[in-house]
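Just one protein chain is left out here, and the rest sit where they should.
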Amino acid sequence: MSIDVTAGQQVRASSEAVPAKPRRDLTTLLFRIWAIAIYAFLFLPILIIVVYSFNRGRALLAWEGFGLDWYTTLPDNPVILDAITTSLKAAVGSAIIATVVGSLAGIGLARRPGRWVVVFMAIVFLVLVTPEIVDAIALLIWYVRIKGPFGPSNTLVNYGLVRLWMGHALFSTAVVTLIVRARLAGLDESLEEAGADLYAPPWRRFRQITLPLMLPAVLAGALLAFSLSLDNTIISTFVSVAGASPWPVYVFSALRSILRPEIAAVSTLMLLLTLLALSMVALVLRRGGDSAEDVAKTITGAG
Amino acid sequence: MTDRDEQITRILAPRSTAEQVSRRLFLKGGTVALFSTSVLLAACGSDDTTGDPGPSTGGSTGAPAELEDQLNFYHWAEYDDPKVFKQFTDEFGPTTKIDIYASNEEMIAKLSAAEGTSGYDIVVPTGVYIPQMATLGLLSELDLERLPNFSNLETQYTNQAWDPGNKYSVCKDWGSTGWIYDTTVIDGEINTWNDFIAAAQGPASGQTSVLDAPGDLAGIYFWANGIDWTTEEQADLDACGQFIVNDLAPHLKAFDSYPGIALTQGNYALSQVWNGDARQGLIAVGDKDPDRYKWGLGAPKTELWMDNWSILAEAQNVNAAYAWIDFILQPEISLKDLEFHGYNTGISGVKEAAEAADFPFLDMVFFDDAQVATFEPGAVNNATETLVKIWDDARAAAGA
Partner (left out) sequence: MKAPRFGLAIPAWVLFVLFFVIPVGFIAYYSFGYKPFFLTGRQLATDELSFGRYGEALSGTFLQTFRSTLQISVLGTLLCLVLGFPFAYWLAIRVDPRWRGLLLGIVIVPFWTNFLVRTIGWRILLSPEGPFWSILHTLGLRDDPLAVLDTRFAVQLGVVYNYLPLMILPLFVALDRLEPTLREASKDLGASRFKTLRQVTIPLAMPGIIAGTLLVFIPLSGDYITAAVLGGAKGNMVGRMVAAQFLTAQNWALGSAMAMALIAMIMLTVGVFAVIGLTARALARRSRRVVLTEVPA
């Protein structure tokens, strides 16, 4: 196959920057329509939940008029508040564990590879491939077997919370490991070597070179671990203990019986809080000098 | 310039810019740390307000023992009035926490797997599962002396075959199984289980739901064919399996144990349903469409199930548990709860009180002797494993 150069075609030097010309042709229009459709698709159920959170009726799915009833009764509902606080506590704990452990592993994988990498990556792969139901059952049986911090004898921390932390951290750690490793692997070790050549001790090299380089990945991993934990349903259902049932377990139980608008109300509030928190984080990152694009990329883990 | 280029430049830049790097780091890292710490603190903080050191207020039953701060329920969904829980906390002190399960099997599986670490105090098993739970050592033996209100229960609801002498349980309520159907889809009446099957295979095909419980599913076949639904005969079980998987499952829209509340959305044209749930559904559609749905009690035979209060062997808050059971056995409280869930609580005089208070659809709560004679209690026996397999296969067949 020969390379065909159409006569008369001007070959532009690639160093010449091509101005971003908005091509107002059919393709652009189609792309935009597609994008809007996708956005609409993604937001439709969220919108509905927000709308139905104002449902007066006793059952979520049966609209019975507009009102703030279920918002006002929320503070009186200890079960829901418990579920939310448990979820938050579990999410923070497991995110911290996953981020620390996963980041260290990611650094190790990227900077200190050896024969152990094969076995380790195999385990990480298995963790990601195993269906959550298998993890859930295995963990419950295991927790009961080893008791210790996972049993009632644990007086320091609520043992139900400890169970949730480790259960959620399992998958999250694997994810964070991969993200951090990918980030670091893409970056040359020569930077750290340069630091060494300039007489920087190992810890300083880590703090001032490696850490900033991988920070977006670590942050992305932490945020991902946090949201994965908040969403985790199957493992939580199996290992949860009296008084330490997270939010998804509550919703799942309600789903199998009767859904009430209060669930929609709580979800709407949580959505607002999340947006608020994200904006705060974005604002701080922005102030720190990142561009809007960097900020969003960090938050979404695409950086 | 790409992200990475920018980073490299900053790092290799002179000292002044290097300080920018560390400041930025601090900002990022600090914010995240601050954010998560504040969330953690807030979460921890709100927890402290619920821990009331419960003084023994004595309450209406004069319980002498010091009550704990907490009472943990492992419970069915929507089965007790939240106001009743609140009243208990106000009068006695312990705060109530409720976790939910959707079937007895699930509850037993979780409790036995947890081997005493589940943390629950009170559980609400259906009667026929109690022998198995007792064998597994899950339940503690009740000291009926601590339940003076036990005498409020009518004697026919005590001392059941599966728990002689009420060693492990106290009746919470009892009910039965029937159907509810959309009269706009199904002409004629459904008076027997055979009518139910005919409708499911006919006008309501693809719009039918059955209870998500192996016993009840198999019951449809057994009751329709005059066979004892606790049979252990292999021939009967095989025939049942054949029918359910091949002739009924393909017509099913859902395995739903709470179709009553879905009435307002018109999800199913025909549903197998428990009486209290059907009643809640009819109340919900009562204003908009009162004549659209009709309820029928299973005939010629149907189920008698009884749900009970039991205290777990591992319970940490035993005094509070006894206080609760005694509390709910009071006639006024029982009536209040009945209004919420719609099942017969078995307390003497509750029927008259409900009639006096003019609760709706009382014919669905209280049954006369002739009806009760058609109710059969179930059993957990050698056939159970086969029934579960039939149910599993039915789900696969319905989903195909």
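Every chain is named by a letter (A and B) in the order it is written, and numbering of its residues begins at 1.
Keep in mind that, in the parts below, a residue touches a chain if its C-beta (ideal position, glycine included) is under 8 Å from a C-beta of that chain, and two chains touch if they have at least 3 such contacts.
All of these numbers come straight from a predicted model, not from anything done at the bench.
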### Message
Tell me which of A:Leu88, A:Ala105 or A:Leu164 is the one touching the absent chain.
### Response
A:Ala105
### Task
Could you tell me which of A:Leu68, A:Leu126, A:Val157 or A:Leu283 touches the chain that is not displayed?
A:Leu126
### Message
I need the residue numbers on chain A that touch the omitted chain, in ascending order.
### Response
1, 3-6, 9-12, 14, 18, 20, 27-28, 31-32, 34-35, 38-39, 41-49, 52, 60-61, 97, 100-102, 104-105, 107-109, 111-112, 114, 116, 120, 123-124, 126-135, 137-139, 141-142, 145, 166-167, 169-170, 173-174, 177, 202, 227, 230-231, 233-234, 247-248, 251-252, 255, 259, 263-264, 267, 270-271, 274-275, 278, 291-297, 299-302
### Message
What does the interface between chain B and the hidden chain look like in terms of residue numbers?
### Response
103, 105-106, 108-110, 112-113, 132, 135-136, 209, 214, 249, 252-256, 265-267, 380, 382, 384-385, 388-389, 391-393, 395-396, 398-400
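Just so we're on the same page, only the chains that are shown with their structure count from here on.
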### Message
Centroid of chain A to centroid of chain B, CA atoms only: how many Å?
### Response
33
### Message
Taking the touch rule as given, give the residues of chain B at its contact with chain A in the complex, in rising order.
### Response
3-4, 7-8, 11-12, 18, 20-25, 27-29, 31-32, 35-36, 39-40, 42-44, 46-47, 50, 70, 72, 74, 76-78, 82, 95, 97-102, 110, 113-121, 257-258, 261-262, 264-265, 284, 316
### Task
Show which residues of chain A lie in contact with chain B when the two form their complex.
58-59, 61-62, 77-79, 81-82, 85, 88-89, 92-93, 95-96, 140-141, 143-144, 147, 150-152, 159-160, 186-187, 191, 194, 208-209, 211-213, 215-216, 219, 222, 238, 240-245, 249-250, 253-254, 256-258, 277, 280-281, 284-285, 287-289, 294, 297, 303
